[in-house]
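Sharing a structure below in structure tokens format, with a few things to ask.
Every protein chain but one is kept in place in this view of the complex.
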Amino acid sequence: MPASFVPSATDYLRFLPEIIMIAIGALIMLLEPLLGGNKKDSLSGLTVLGFIVALVAAIMANGMPGTSFSNMLIVDGFGTFFRVLVIGVGILTVLSSAQYLKREHAASAEYYALLLFSVTGQCVMATANELIMIFIGLEISSIATYILAGYLRDDKRNNEAALKYFLLGSFATAFLLYGIAWIYGTTGTTNLMDIRAYLLTPGVQRNMVLAGTAAALMFVGFAFKVSAAPFQVWAPDVYQGAPAPVTLFMSAGPKAAAFAVFLRVFMTAFEPITSRWEPFVWSSALLTMVIGNFAALSQTNIKRLLAYSSIAHAGYVMVAIASHSQIGVAAAMFYLAAYALMNVGAFAVITHFSRQGEKFLEVEDLAGLGWKQPVTAALFTIFLLSLIGVPLTGGFFGKFYIFKAALDANLIWLSVLGLLNSAVAAYYYLRIIVVMYMHEPGDSTVTLQPLGAGIAATLWATALGTLILGIYPSLILNFATSSSVLAK
Amino acid sequence: MNFFILSLIKAGIIAFVFLTALAYLQWIERKVIGHIQLRVGPYRVGPHGLLQPLADVVKLITKEGVLPSHVNKFFYLLAPFLAVTLALISISVLPFGPQITIGSVTTWMQLTDLNVGILFVIAISSVGVYGVALGGWASNNKYALLGGLRSSAQMISYELPLALAVAAPLLLANTLSFREMVNYQSGYWLGFIPRWNIFPEILGFIVFLIAAFAETNRIPFDLPEAENELVAGFHTEYSSMSFAAFFMAEYANMVTVTAVATLLFLGGWQPPFPEPYSDFVPIAIFGLAGLVALYHGLNPARRMDKFTLPGAALLFLGIAALFGATFFLPVLKPILMALFWFCGKILVLLFVFIWVRGTLPRFRYDQLMRFAWIVLFPLAMFNLLVTGLAVALSSK
Amino acid sequence: MTALIFFLFAGIAVFCGISLVAQTHPIASALSLIGVMGSLAILYLQLGGEFIAAAQMIVYAGAIMVLFVFVIMLLNAGAEGTSLRVSAFAKYLGMFLLVAFLGLISFIIQAMLPRTEGVVFGAFKGGTTADVGMKLFTVYLLPFEVTSVLILIAILGAIVLARKEI
Amino acid sequence: MTLLDVVIFLPLAAFLMILFFPKGSVEGIRRFSLIASTAIFIFSLGLIGPYWFNTPGRWTFVTDLPWISSPAIRYHVALDGISLWLVILSTLLTPICVLVSWRHIDKRVKEFFAFLLLLEFGLVGVFCALDFFLFYVFWEVALVPMYFLIGVWGHDRRIYSAVKFFLYTMAGSVLMLCAIIYLYTQAGNTFDYVRIVAGLQNGSIPLDSGPQLMLFLAFFVAFAIKVPLFPLHTWLPDAHVEAPTAGSVMLASVMLKMGTYGLLRFCVPMFPEAARRCSGWIITLAIIGIIYGALVAMVQPNMKKLVAYSSVSHLGFVVLGIFTFTQQGFDGAVYQMLNHGVSTGALFILVGFLYERNHSLEIASYGGVATPAPNLSIVFMITMLASIGLPMLNNFIGEYLVLQGAALVYFKWSVFAAIGVILSACYMLWLYQRVFFGRASDEVSRHMPDLNMREYAIIVPLIVLMVWMGTFTQSFIPPISASNAVLLGPIDAGRQVRNSTPPKGLRAQQNRAQQNKAGAKELSDAR
Partner (left out) sequence: MPTSVPTSWYLILSAILFGLGVAGFIFRRNIITVFMSIELMLNAVNLTFVTFSYTLKQVDGHIFSFFVMVVAAAEAAVGLAIILTVFKNRGTLMIDDVSSMKY
């Protein structure tokens, strides 16, 4: 233990994205009372600016990989990938929130600050190299998201969403912590690499059961966070109840970050005991896909439907984890990027569509959108096709890489069942397309406002991203592959 | 000697002295307030009402304990018990003086020492709120409930500046133990200014004192029991011993807080003057007091004074003689001198408490909260920052 | 002596834990939880965790639980109805599963951990405030600093959710 | 960049261009679509070049470019004798469909023609992709526009049918995807069809009989749904009935061929062992399909449904032909694909004409159409006869070849299958009688003008083609049989490896196979 530890400049540079976001978050809160009522719009601009600067910092930090702050953080390609991903989700969330918040008369600095902080937490998760950092990052991200989920506090559904998210999230945290406690007790360390080193030491077989138990407990915690079955019960209510832009955010950002730590922990620290955790992940992946897809079939509320779909997509990523290979990691990374793009896009459409008090969110309300706002509908169709997994979209390649990884790992039945599941999934996505294009317009679409600039930007960006990932996936995939080599 | 027996003896002494002192503290308060308000205070029971506390105790014990029918019995009875227990626990870690040797026994004038004594006191005081809150809630009475709620909010709020104010001297002394804290404060700057923390930490001391008022629910922060709004607040429904328990808890808290203030900021049992001079101070004070009493006894203003004042004079002179005897019995010296200075400082602070009660009006509730968060908290924070900076710079 | 203290406070902790789950009134549950925390603090002391014991009392019992009690009182939450929200069957099944889970954990712990010598008070002296502080501000500097963001969020959340108007 | 690439990507380019047309300029969009699709057709005719007088090497117009580095996905397209005609069939039918929809589609015109061109892109791509991944991509790309064509512009129950269509196909295709990925791994990280087939044949790609069977079944189910083979056919009548005319035409004429093409190109040559093991079952299903389709067609009150079930029947022949594993069977299957494309397409178009006039698909609401519209009844008759399989018309050749192939293997199969031919005559003639003969009701005669110029332009080329294909078979067959011989190679090789006694009736086939081999050798020598 160093008696005195003075962080060097490199330490700070590797942590710079987070520092920037924290600073901007604090600045925004300080600025709010100083700005007049009209100028509050500029807060969202400032937030976006902060995110962009952080993004640049994250990319710069990738130029000097390594650990920092006595091994608490590790900046590597994997971390940078997820940093960029969650910051990107943050930008898109801000862009698609402005109009919504104005409509709900709820624009305030706190919203943006919380968003910034939440993304900070996710960045910490992405680069954490120590269970303690994972825990704290997770909590920062989660707690900020709990608040955001209940942001419109006079709305009953918002409250309910926040409450359920909070209770189950904390419950999951307790499991995660109990797992961490056990792994600490077994290995005497909370550093991921040291844990791995310990588990690789010959002659610790006796403790493998303990380590396996710890892994199982941590798995429960992570499964809650990524809404994997059988711990997915919170997701539909929360997604449905939270404000639309927040749903957009939390279905992509926190989920991606949770998967980042999930991957990092299970693929580095727990890699030596793969045989012990693989069956959990395997069965959970299958269950998640089945529950998500089949429950989605009967949904009428579009937010709830997409919530179940998001559960199902978590299942696909779990398949990648179950294949416990480097290809699997790369596949999961690619899939999460594609998923974030298409899901953010889909929820942005819903944000655009929802009305005061979260009205007009039944699938049937989209009737005739295809002809009232053809561009919105076309973009939405792209996202839905991508969610189905139709070629030339990011979703397709995501699924492809994942099932390829699974087949490489000889998980044949899992792949077959997973792919059949994705065929089932096609049904409910198609229903949305059907309603958009094949039903006559109703009240909801007739009174629809034109697309706001922020949401339009989000939609175009995500659609373009989805298509690029679908037509030329090497762009992202090469980076994912090269950075899927986790430091061990 | 056996550790347990020694501890038992010490605990017995401390408990006896402390409980008696608590009873008389109330007498002192009534007296002082009386004099501030140009009254005489208790006067009838015993000379100058000196037996009044005893009478009060007898009264409270013999009174019928009323258990209102609508209360939650378990919690209703638990609350005062909790309050008084928690209030008394803190005493166990407070030192009253240095290490002493009596015959073959060497011990500290303290029940037990913890490395984290200061943390312990803070911990106990932070739990102390339950007695009040629970009592207010269990009474099933809206005034009592409001009193309980106010008190819990107030105590949580003021605990922050309190703890922050405590942290600053801890930084200076680099310890959490009361003993070492007092040791750190020994010695003098320039040969005559005592090295007490109050001098560098005057701001911290003020914050501590103000927060202490609030923590003990004293005027001007006695909102929880504001008579004219809340009909005595959380203990409205209480009577007899349970009422006494709340009262005792309040005074015990006062003593604890002043004792902590003394230990942290006022040098504990360290005398304010260098050694040879300080030794004469008690002799002078008690001697003078004895002489004054004697004078008044010889020229009595009232009939009773003929007997009481000479008695008091005798007592004071005797004490003065005892202190004089320390020059010949060095064994006694550390005990007596330490006790004198320590109790003296506590008494001065307690007097301030009473004095404030006699002079200041009560805050409004919102003012009280605002004061805590907007004035006291930043001040304490600022103080801590400056102290930390100074310590960091000077250690390099 | 150590064993005596352990059994006493472990007993209190378990009793209070059961009471937390079994009591119908939230205040009673809250007090039970405080009881658990208090006895755990003693056990921490026994295990050489001076600082953590004090922190347990200050942070948990003194701040968090006060907040709970405060909210319970503020909302004047009444006792739950006697009926649990699950059927009797599920209840018994749940109990059984719980016992089974505990048994399993106990078995794993007993079977897997190397035989340890008894806990002796004072055998581990590394848990003083100084030790904790030293580690906290060197190795664990970053988590410590990052935690401040967490606190900020908590404040922000309380403001967002509980202030008068947005 | 070869001509083939041009033919593949021109539809995509046209699709994108249409997207930029203003919504209002309906006429402009129609004209543009017609010009573009005709141009594509003309370009595609150029593909015949190498096949004009000789049978060139195995693959022509090869383009092989890297697309995605890891996993190694390549843009690998090429043409052989089978693909050639299927591509041309697709490009031919697209302008015809544009013409068919000229007036018929009056809502959301821009989107309709855009989807039609996108569909063409997918179809052409499917028939020439030689990278499995690329094949899958085109396969799915073709799916989406068809879904919209049915769902948006279809009839009353269009949504149900569209979703059913999509889900059936999707379910099959994910299985195929799974198999493709597995194959990729087994083959040492390549999706390349040519390399995989070669590897499977020379044994450099290890594949036990168990996995082989699974892979075969995965591919087979995907293709069989598309064909559709008997128990998996239920989506087809719905889709046909509800689709707009152009949709039905594209669906019946080209999309169904994706399934049979897949069987021929992938299933059989890659997994000969498994194919042989399953062939008995599959042929049974095919024959059931032939007879069942015909019987059900007979009792249909709805013209489109009747034609749809006749498709089930006809495609049963194709599957039968493929799974005889004989040169004749293969040739007949491919030829039957083309025939079916032309004649059933024409039938759907003609039913569409009737629908445009009387707005009904029920047979009962017609009768005596021959009186007010004699020309229409003549072209309908020719088409109908072609569909029945009258000699001199196209279907005859295909069915004959298939039956011959079947008879070589097991005579009773051909007997059963021939029942289908007879039944088809029954239901077609009965249909014709009910629609065109008898006394025309007032309503029919009032709403039944004869063919106009546009309709002539649509139907006459098809009629000509039917006759041509029925009489000058040699214009089409040589490239087909050459390619088929190559595809048949592994099956024959596999047969020789098999040392078990062939089942009853296979002996003749074995002899025949020797001749086939000899024939194939001659052909390859000829090159």
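As written, the chains take the letters A, B, C and D, and residue 1 is the first residue of each chain.
Operating definition for what follows: contacts are C-beta pairs under 8 Å (C-beta built on N, C-alpha and C of every residue); 3 or more make two chains touch, one makes a residue touch a chain.
Quantities reported herein were computed from a predicted structural model and do not represent experimental measurements.
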Chain not shown, its touching partners among those shown: A, C
Sole contact to the chain not displayed, among A:132, A:302 or A:363: A:132
Subunit C residues that touch the omitted chain in the full complex: 1-4, 6-7, 10, 13-14, 17-18, 20-21, 26, 29-30, 33, 36-37, 40, 43-44, 47-49, 51-52, 55-56, 59-60, 63-65, 67-68, 71-72, 74-75, 77, 80-81, 84-86, 91, 94-95, 98, 101-102, 105-106, 109-110, 113, 115-120, 123-124, 126-127, 131-132, 135-136, 140, 143, 147, 150-151, 153-155, 157-158, 160-162
Missing-partner contacts on subunit A, residue numbers: 132, 135-136, 139, 143, 146-147, 150, 153-157, 159-160, 162-164, 166-167, 170-171, 173-175, 177-178, 180-182, 184-185, 188-190, 236-237, 240-241, 295, 298-299, 304
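One rule holds in what follows: only the chains that are shown with their structure count from here on.
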Mean-CA-position distance for subunit C and subunit B (Å): 32
Averaged-CA centre spacing for the pair subunit D and subunit B, given as whole angstrom: 99
Of subunit B, residues touching subunit C in the complex: 72, 75, 78, 114-116, 119-120, 122-124, 126-127, 129-130, 133-134, 136-137, 145, 148-149, 152-153, 155-156, 159, 163, 176
Interfacial residue positions of subunit A with respect to subunit C in the complex: 1-5, 7, 15, 18, 22, 25-26, 29, 68-70, 72-73, 105-106, 108, 110, 113-114, 117, 120-121, 124, 130, 132-133, 136-137, 139-140, 143-144, 146-147, 150-151, 153, 162, 206-207, 209-210, 213
In the complex, subunit D residues that touch subunit A: 68-71, 108, 136-141, 143-144, 147-148, 151-152, 158-159, 162-163, 166-167, 170-171, 173-175, 177-178, 181-182, 184-185
